[in-house]
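The complex appears here without one of its protein chains, the remainder shown in place.
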Amino acid sequence: MFSCSALILKQEKLTNDHYLLTYLAPEMSQRARPGQFVHVRCGDTWDPLLRRPLSLHGIDPEAGTLSLLYRVVGRGTERLSRLSEGECLEVMGPLGRGFQLIGREAIVIGGGIGVAPLLPLVQVLIRQGIQVTVLLGARSQEGLLAQEAFQKTEARVEIATDDGTFGVRGTVVDLLQKRLESYSSVNPGEEAKRDICVYACGPVPMLSAIWQICQSGQIPLQLSLEERMGCGVGACLACVCRVKVVSNGENQKKQPAQFGVDAALTSQDWKYARVCVEGPVFWGKEVILDATRPE
Amino acid sequence: MFSCSALILKQEKLTNDHYLLTYLAPEMSQRARPGQFVHVRCGDTWDPLLRRPLSLHGIDPEAGTLSLLYRVVGRGTERLSRLSEGECLEVMGPLGRGFQLIGREAIVIGGGIGVAPLLPLVQVLIRQGIQVTVLLGARSQEGLLAQEAFQKTEARVEIATDDGTFGVRGTVVDLLQKRLESYSSVNPGEEAKRDICVYACGPVPMLSAIWQICQSGQIPLQLSLEERMGCGVGACLACVCRVKVVSNGENQKKQPAQFGVDAALTSQDWKYARVCVEGPVFWGKEVILDATRPE
Amino acid sequence: MRPGLNNLVEYTKAARFEKAGDKERLGAQSISEAERVNLAVTIGGIRMANPVTTGSGTFGFGPEYAPYVDLKRLGAITVKGTTLEPRLGNPVPRIVETPAGMLNAIGLQNPGVEAFVQDHLPYLREIGTPVIVNIAGNTVEEYAAVAGRLSEVGGVAGLEVNISCPNVKQGGIQFGTDPVMAAEVIGAVRASTQLPVIAKLSPNVTDIVAMAEGVAQAGADALSLINTLLGMAIDVQTRKPVLANIMGGLSGPAIKPVAVRMVWQVAQAVDLPIIGMGGIATPEDALEFILAGATGVAVGTANFVNPRATVEVIEGITTYCVKNGIKDINHLIGWAWKR
Partner (left out) sequence: MRPGLNNLVEYTKAARFEKAGDKERLGAQSISEAERVNLAVTIGGIRMANPVTTGSGTFGFGPEYAPYVDLKRLGAITVKGTTLEPRLGNPVPRIVETPAGMLNAIGLQNPGVEAFVQDHLPYLREIGTPVIVNIAGNTVEEYAAVAGRLSEVGGVAGLEVNISCPNVKQGGIQFGTDPVMAAEVIGAVRASTQLPVIAKLSPNVTDIVAMAEGVAQAGADALSLINTLLGMAIDVQTRKPVLANIMGGLSGPAIKPVAVRMVWQVAQAVDLPIIGMGGIATPEDALEFILAGATGVAVGTANFVNPRATVEVIEGITTYCVKNGIKDINHLIGWAWKR
């Protein structure tokens, strides 16, 4: 994990709201794994104050560069978009727990700006010999991002738009269902489910739908989540999400589980995990997507 | 008085700390008078919050442009120096009371960055047929600003540096004394003193010394002062300096005097005047330079 | 003219147009919708065409901002604090910039109530916008006297009582930090005027609700909150306080969260209309206060940053109402806890 002033090599405006920023950070690029993120400053005064978390969209350890694909949604990202080549980016990272590469087949699903962390994932999956299908979704054609970049990989790419302006009319959830049907017809039996994994990033309703399909079909699923962040390093406890407590019998409280040191924090059947450290990628079977607290 | 987003036409770095910024503001340039100032934003977030007052150094109503000569001393001016051609400057002005043109001869004295408001003054004085001597002072040669611009006018320019690296070794105060001596030898008598006026801008110790010379010699003097400003328009009462109360006999309190509406505010023999409205140019005979309040 | 200057002039005009009020940006159809939105509010009997007034002490006596703002468009104009006798105010430095805020210690420089009435009120009367006069004093009697005088003269729509002043009789403790003393001041003002009385509360208290309840019982018709937070800054070069007065009042965007919180707390506890203020610089800021329970809002320090802040807030509120189908601004008051 590093914190540095990185040289901006390129700032491309992709659409009206979307930018692709590439910066030089040799050490950071060597450490970075798909699904990890960086925490960037969007100005050099106290307003806006906090850093903004952005996923790594491009990881090129050979060139020593990293890139960020981001959407301008507020003051921070707007200021970020004003930086240009030759200026410096204050950046911390790589942060968080990225995707785990498992199985022999992968279905990688991105909705809207959610595609950002998925490109390096697809590249690494393919390098590991895993067969990849990418499902991209958006409201309409203009919302599709990084599509060409995915098509350049060896992955099979399927696209759905709500209004049918590109690819199939419908959602990535429809595409997922079809894909899983054809997978299980080719690979029948419960065993085969261990050889596939779904990876998803996008708006919460999309993630919920995917979560339900995978849950009922018992398909392994990894989700990349978002939450407001303060520190980005696990110190402030701002960025929590709820995860299920895996019952280990009586001495459950004593076992600092996979979510790190705060495993002792449990309600009946869930506890808070930090998106910046225990995530942003969580297993579907662990995570409770609805962020409101039950009483 | 206008408030607008003006187009920056030029941002020149003159020395390590000094910049000359030219912007387009046709209406503002037509209204502007030497000695007036503008109030500029140095960023577009809430930090730094306040505008910064800067004198008009160049007034070109024909081209519709204005320019500012400024020294980078803190956060605001530092951010200002990062703006470049084609960007916008949020600027209010012209503000304040400028210099009054009187007499047949003028001695215009600038110390350090204090030369900023004096260039348009000299240009207008000359246009009015007034004979002008410009006295410029600085610690050493590098501190001399806008010297060539003054030399391009028809004014006679004399220069003093503390270390003698340029012009006479000494201060502008020495130059002033000499100049006044030669004036009164050529124009003897009390009457002649009404035909000359000294105009000065620079550090307070310099202004104090000049003030004393003019006071004892009864030479008309106009000083341009600085004080921290909030509003720049007379509303907040942040930017006050002390001025003498001119006794008008018994009904003195009733007379809203030349310092505007707040003339009723008086201590024994002084009151506060607002630098942004009643100034920044004050008559030497009115102003009390030491800014600390006597008890 | 230089070659190309014409283009540049056009460019500048365009840039200025871009900055034009939201009303212009709404388009013709929406403009008529905007005109149908009711922005009028009533605060303690003061009828305002819209909820926006000015923070006392940040807008002078009105004419200072006339070149930038059509004063007729404001809901009300709240003028600089006025005392019985003229006050010189504090030595300089009187202000210092802080992160997203500023400290001021003006020391209530003002020409006194008589000079206000003679020199400033006539101008204000002409505008037609309701004038709220902020009053202050060092004794209960002084407050009452100023209030009495302002009630006689006509052209004053209401009095905003600044209770953040030191009580000289009681060793300089601020009226505004003690509910009993605050109630005494408001009670005395109430007794000496028929005008609406707005109590302006200090945020430097443990229990803002208790303060509000105290002045409500003493007869206040409305509340203004908040005044500035007490703060200070030290110059690390001189190693001394920056302000000649040592301490000063913190204002500006920095304090907005504290102000919104206090409006939220008081609005739910006390049945008086509130003028919310503290860091309002944009329409969204103003809406935060209204949603928290303020009926009116005041733009203070933001005037220094953007002399057109008041009208931009009015225009932005209008746009928000049109976009969100709000027909009457009064529906938004307290929405955050009412619905």
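Order of writing sets the chain letters: A, B and C. Residues in each chain are counted from 1.
To be clear about the criterion, a residue touches a chain if its C-beta (ideal position, glycine included) is under 8 Å from a C-beta of that chain, and two chains touch if they have at least 3 such contacts.
Keep in mind that this is a model prediction, so the values were computed, not measured.
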### Task
Check the options C:137, C:158, C:241 or C:273 and report the residue that touches the missing chain.
C:241
### Task
Could you tell me which of C:221, C:288 or C:312 touches the chain that is not displayed?
C:288
### Query
Which is it among C:50, C:90, C:109 or C:204 that touches the chain not included here?
C:204
### Query
Given the contact definition stated above, which residue among C:229, C:277, C:297 or C:322 touches the chain not shown here?
C:229
### Summary
Among the options C:134, C:177 or C:318, the absent chain makes contact with C:177
### Query
At which residues does subunit C meet the chain that is not included here?
98-101, 103, 177-178, 204-207, 229-234, 236, 239-241, 247-248, 250, 252-258, 260-261, 264, 279, 284, 287-288, 291-292, 320, 332, 335-336, 339
### Query
If you put the missing chain back, which residues of subunit B would it touch?
46-47
### Query
What residues on subunit A make contact with the chain left out of this view?
1-7, 9, 24-26, 41, 46-51, 62-64, 88, 92, 227-241, 256, 261-262, 264-267, 271-272, 277, 291-293
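To be clear about the criterion, only the chains that are shown with their structure count from here on.
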### Task
Express in whole angstrom the distance between the two chain centres, defined as the mean CA positions of subunit B and subunit C.
33
### Message
Using mean CA coordinates as chain centres, what's the gap between subunit A and subunit C in Å?
### Response
46
### Query
For subunit B, which residues are shared contacts with two or more other chains?
46-48
### Task
Enumerate the residues of subunit C that touch no fewer than two other chains.
99-100, 253
